[in-house]
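Missing here: one protein chain of the complex. Every other protein chain is in place.
On to chain A.
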Amino acid sequence: MSTTEGAAKTAVANGTRQTEITKLDRVVIRFAGDSGDGMQLTGDRFTSEAAAFGNDLATQPNFPAEIRAPQGTMAGVSSFQVHFADYDILTPGDRPDVLVAMNPAALKANIKDLPAGGTLIVNTDEFAKRNLAKVGYDADPLEDGSLDSYQVFKVAMATLTIGAVESTGLGKKDAERCKNMFALGLLSWMYHRPTEGTERFLREKFARKPEIAEANVLAFRAGWNYGETTEAFAVTYEVAPAKLAPGTYRQITGNTALAYGIVASAVQSKLPVLLGTYPITPASDILHELSKYKHFGITTFQAEDEIAGIGAALGASYGGALGVTSTSGPGIALKAETIGLGVMTELPLVVIDVQRGGPSTGLPTKTEQADLLQAMYGRNGECPVPVLAPQSPADCFRTALEATKIALTYRTPVLLLSDGAVANGSEPWLVPDIADLPDLTVEFATEPNAPEGGGEGGGGFLPYLRDPETLARPWALPGTPGLQHRIGGLEKADRTGNISYDPDNHDRMVRLRQAKVDGIQVPDVTVDDPSGKAQVLVLGWGSSYGPIGAACRRVRKLGHSVAQVHLRHLNPFPANLGEVLAGYSKVIIPEMNLGQLAMLIRARYLVDAQSYTKVAGLPFKAEELQNVLLDAVKGVHAA
């Protein structure tokens, strides 16, 4: 547990008992249990309490793809890590300071991440011989001394919970299920967290089952009281509110922020939205969220498959709505042909890929950044699409608005590459003032655009006559008199859009479609180099922003200089990127893939960028990137 310098320790009356309070600047807690133990809910509630208290925070859920793997097994372990602090933090934390293990499997799966001296809180009720054997413990780790390097608190959470909720008359099984709230209550006590929010939440969540609501509240209070009344815990901890930029904050996950970005796009464009999609982990929450906002003019269409999802979205765009589709990597593979049709017909379309571990079905609930090249090139023919990636959960909002803006302005499918870490992670979000959101209104074609003729029947509409600035073609909706035209996947003749097999026309159209995407205006990258003396640049994209940023801070704290650039726009690259890269003697690109951005950068700018890659299904740790950057910095000085 890291403490602020000269951590203040004071003994104060904490309720009925004297405990010592230690002030900390940040804490990482990991709740781990069986898939059925409610660890995600527990972590989520603790996070809400931290948010309500005003800490900065970042979270990382980690759960298996199986809904309920066999009980008590390693395969069924689900965990939720929350990092909260009194300053602006960038990651959910490399390692927990506190591990809550609800059963032997959770202990075994997570103990290696707990640093020596760390706090371990164990639900002893699950440590029966049979459960120990299930995960290969020959002896009880709580007794055999193997945990001696940790500060271990053994709590019979299930027994205590069952006792605490007895008055509700719930059966033993239902009663025991409340033990996650006991754990939450205990941790809430330890960290001086507010409790009203959780009690209110529980009563709302179980409004239809008042006895369940009551039992959860009782278990939660019992956990709190256990901390307060037993002598086991001598120290409690305080993490002061963070000094963030002024404003109103809320906690938000990436998928919710992305959904809000689509809602905001509907409002700012004044267009109806049709989300055509098929459920897939970890993107389904975007569908769930958007299905609630019909009053914003959002239609959600749960299609028969991935292809129908994007097909309906494209059909809606053809009709003048904003078509959106959401999926993960396997779905992008299925949607590729329709993205190609969108490129050929030059219609707006937002394609959201919440990346997960691949290839094939891969690791549905784990994160990865390995769809970049699929997003860039995974279609037949020369088929360019703009590609963007959010760098954090809250950043999904702005990225969604930007993706929509590009799609509408340039009449093109746009690929937005989120990932599992961003999608399920959460952080505080400075709620934007809607007056500051971009104007996304569009103009549909209403009049013939070629009075001299050349269009249908000598009339004057040329569906592929381009805007000289954006190279976008007119968006002429069915129902507009006089602009009847036909579009499709066959090569178009320049201007008229009629079928054309002319070799020169094809060459021209391929280059025009590429030029349109290459010409998209994207903001220049900004370089973060506080010293201005860095010779090493670390370049990243997407969700690795947090760990890269945290690693840079650490390296700088050690007295070294390192510059950070993070890309939101992967296609086209920002105009100044090549020049920026050329200004450093070493460029490091960390990615959760085997070097996909590095390949693009090397090919495009002839820069000898070095890749640092890891594809473990988990985000980078700040510590490992710190070491990579330190090596690079020292290497430059040595040379």
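Operating definition for what follows: a contact is a pair of C-beta atoms (placed from the backbone, for glycine too) under 8 Å apart; a residue touches a chain by one contact, two chains touch by 3 or more; residues count from 1.
Note that in this section contacts and distances are computed from a predicted model.
**Q** With one chain of the assembly withheld, which option in "Nitrite reductase large subunit", "BolA/IbaG family iron-sulfur metabolism protein", "Non-ribosomal peptide synthetase" or "2-oxoglutarate ferredoxin oxidoreductase subunit beta" matches that chain's UniProt protein name?
**A** For the chain missing from the view, the UniProt record says "2-oxoglutarate ferredoxin oxidoreductase subunit beta".
**Q** Looking at A:482, A:519, A:583 or A:635, which residue reaches the missing chain?
**A** Missing-chain contact among the listed residues: A:482.
**Q** Specify the residue from the set A:87, A:293 or A:605 that touches the hidden chain.
**A** Of the candidates A:87, A:293 or A:605, A:293 is in touch with the missing chain.
**Q** Pick from A:251, A:284, A:327 or A:535: which residue touches the chain that isn't shown?
**A** A:251
**Q** Of the listed residues A:272, A:438, A:595 or A:617, which contacts the missing chain in the full complex?
**A** Answer from the full complex: A:272 touches the omitted chain.
**Q** Quickly run down the residues of chain A that touch the omitted chain.
**A** 48, 51-54, 197, 241-252, 260, 263-264, 267, 272, 274, 276, 293-299, 301, 303-305, 307-309, 311-321, 323, 337-338, 340-341, 345, 431-434, 456-457, 478-490, 498-499
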